[in-house]
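Omission of a single protein chain aside, the complex is shown with its protein chains in their original locations.
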Amino acid sequence: MGAVLTGRERNYHYNCALGSTRAANRQLAWTPILGSFGTLRRGRRMEEPGATRMASCRGDPLVFSERKQHGLSIEYTLSSPGVSLSSLLCCTLAVWTVTYPVSTYAQAPALLASATVIVMLGILVYLHWIRVQHESILVISGTGVQLSTCFASGRCDTHFIEMDVVQDIVINEGIHRQAVIYYLCVLVRNNQKNGLKAILPVFLAARPRLDCLRKVYRGCQEILHTEPNISTCVMDR
Amino acid sequence: MAAKVYFPSCCLPAQSAVLLGCKLGRRDSFLVLATMSFPFTPNRVKSFLASVAPRDTPPWCDFRPEVLGICNVSADWRVLDDESSLTAHSLCKIFNGEAWLEVELHAGSTSPSSCNIYRRDTNGHYNLRSPRTVVFAHYNQREAVTVRWLAEDSSDFTSMEEQTADVTKEPSEMALFFTALSCNEQIFLPPPCEDDLEEKQSTGSSVCLRHWQDAGPEGSIVVELGKAACRPIRRVGAWFLALVAPLFICRLWTIAPLPWIGDCLSTWLQLHHQHDRLRVVFSPPVVKVPPRLTPPRCADMICSMLLDSLLGLLLISHIYPHGHLEAATDALPVFTQAVAGHLQELLQWLMGAPAGLKLNSTLACTLGRFFLYHIHLWLSYVSMLVPYVGPVLWYGGLLATLGVSLLLSMLIDITSLLTVHVYCFYVYAARLYRLQVCGLSSLWRLFRGKKWNVLRHRVDSCQYDVDQLFLGTLLFTILLFLLPTTALFYLVFTLLRLMVIGGQVVLSRTIWLINGLPVFSLVQRLLCGYNLAGGVEFEVLTQTSKSILNVSMQIQPLSVWAVLRRFWLPSRVMVHRSPNPTQLVATILSGELVQPWYRGGSGWG
């Protein structure tokens, strides 16, 4: 690094070196459509070496990947297959083919235009707020648990819970809609008073099966409850 | 558990340097504030640290900066420089801290290759801490220093201040982190003795720090000017308020009917509200110990008031030159005549056979005449009022310079005054209807051989005579057959009343919106999001060593929704929640009076 750099310049360098992916995600969040095409392309090369194929409890395919850092942190990501461009096109075309004859018959071109706009807005809303692409849980030893949900447009919702208030991570049973499912959840302690403050479910959109949850549970427990191995070494030799 | 080191990413040194910072609470966490490169004299460093020590620290924690350890930068990390490690040993003896950090850095790399933490034992020896795993969190110092930490738990945190006795519970680590940063802002300012070269040479070399604004303080001229102007403006404001204050705290207002009238007048409430706000704004600031842990309340108030006045001025500039006001005043008598005409028509219709319903014509006629007489009364009342409405509107309109909300609340009051007849109609009809419904229900109980026990608040069984039963049944029949007529009158006047209330509710909702919108925070959130932090997020970076986890910590902005929810300013109007529809229908059916739900005091028309 150069001898005389002002603080701001150094920040910039740092951002380029380390924080580039996150910054890129932020930018994508502002341009949802571009972002969605980004994930479309990314969806195809999702097959990382550590990834395995799994199924959700509805039977949809999921890709499960694990990033482990020698007992210090562990991150599990569940990705669903990306939104295919053809399905979006089909949806648009279907609406168009229905609306076109109607609007020509009724002599109302505004109908066609408004239908198109509504479909576009609907797709935007779907990609930005509804369709979940990745969900991940990151446990960092002594620091905390971070849950993040990335939508198809590239927008990411992240929730970080400090280790002080994390009581445990457990697998629970629950009734969701018309089925009894297993889910993983983070128990958040109330720091001022005793007792639980919240139960935060993880992988809410993907809803993986028990075998997958069990793997995640073991990995998280390993980080949460590592006992330090005692060894002492005196500095003053 | 792994130890944690928060390291500013802008301070990665090019050569070996000493780390300045502080420990966070009782945890194994270290916050590095700045790095100081060689050469230096220990005494100079100590005096520097003493000079930048925060004057007022929160009672639960000690955030004084100290020398935390050393950062060795080597070209090849495998060849340890004996000399530097020797220096390190002597340094930790000199500074004699509770713990000593030793970070090894590969030149040109951004992440450390090893990080050892030594702890001082009772004999003064330094022992290597175990296990030797360390989480190395890189943070952006510029963002972290300028941010306001407003996560969900920060409210518990302010309550911590009072109960300092409970030392077993510490605030969350992130809160500690941001408090430590904001307490130690002194260290980031340029040293004051810069211009005094002679003194500098006499005391030896100056310290050479590295942090986010080591090349000179960043800042904007506008902000500095604002800070400078703050004090005199506050003085002037306080003086002005002292002039106005007797008007509000005058003992005259406590005489019997006046407080009640004051509560009923929205304008008066709104004036009070503006006065309260000005008092908050111009009062000397309360210094909170963690200064960056509270929302920017004062700025929000100022901005919301400015917006209010701005809207008011816009409105005035639109209304006054174009003569809208005069037109409105002129149209008022015509309008009231038209309304009265419509009402008379409505009553005539009700006195006949409305919508083909067969009513009791005698009762309908009596009621109709009664209300017609009231319309006559109201017309004379309005003709008496009309000459005053114009001037009141003209002069009152000038109040809009103090805020459009004031104008709107005046509008509410004027509407109430002009529609007093609707209120009267409604109350008469409601009382009549209520009387009838109550009579019916108690006679229904008599019919079933029961009665309401007032003392025990329950329905008891009761033996009635034949005479009582006969009379009760007779009355029940009469009341039942008269009910449709009364109910129809009641229904029509309730609808009229609800229309008036609806209009007033829309106005008061607008006032509530203008008063409550936290403009400053919202703009701040939209323009530079990281200024209001709602949380942090971590990202795991590439690894260089087995025992060190490199993460980057970024500040997560508070969501817009959370900004609105948490910073919404209180206002005096609209304190009641609007009733839910079923409740409203139940109230109307039982014949109780529907209270206007837009103000604090006991309301009337």
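Each chain gets a letter, A and B, in the order it is written, and its residues are counted from 1.
Just so we're on the same page, a contact is a pair of C-beta atoms (placed from the backbone, for glycine too) under 8 Å apart; a residue touches a chain by one contact, two chains touch by 3 or more.
Quick note on the criterion: contacts and distances are computed from a predicted model.
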According to its UniProt entry, is the unseen chain "DCN1-like protein", "UDENN domain-containing protein", "phosphatidylinositol N-acetylglucosaminyltransferase" or "GL23727"? "phosphatidylinositol N-acetylglucosaminyltransferase"
Who does the absent chain touch among those shown? A, B
Just to verify: which one of A:86, A:107 or A:178 makes contact with the chain not shown? A:178
What residues on chain A make contact with the chain left out of this view? 173-175, 178-180
For chain B, residues touching the missing partner are 458-461
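The rule is simple: only the chains that are shown with their structure count from here on.
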Find the geometric centre of each of chain A and chain B from their Cα atoms only, then give the gap between the two centres in Å, rounded to an integer. 31
Mind pulling up the chain B residues that touch chain A in the complex? 1-4, 9-10, 12, 14, 28, 89, 92, 100, 108, 110, 118, 125-128, 130-131, 133, 135, 137-138, 140-142, 153, 156, 159, 169, 172-174, 211-215, 218, 535-541, 543, 546-547, 549, 551-552, 554, 556
List the residues on chain A that touch chain B in their complex, please. 1, 3, 6-8, 10-11, 14, 17-19, 21-22, 67, 69-73, 75, 138, 140-144, 146, 148, 158-160, 162-165, 191-192, 226, 228-236
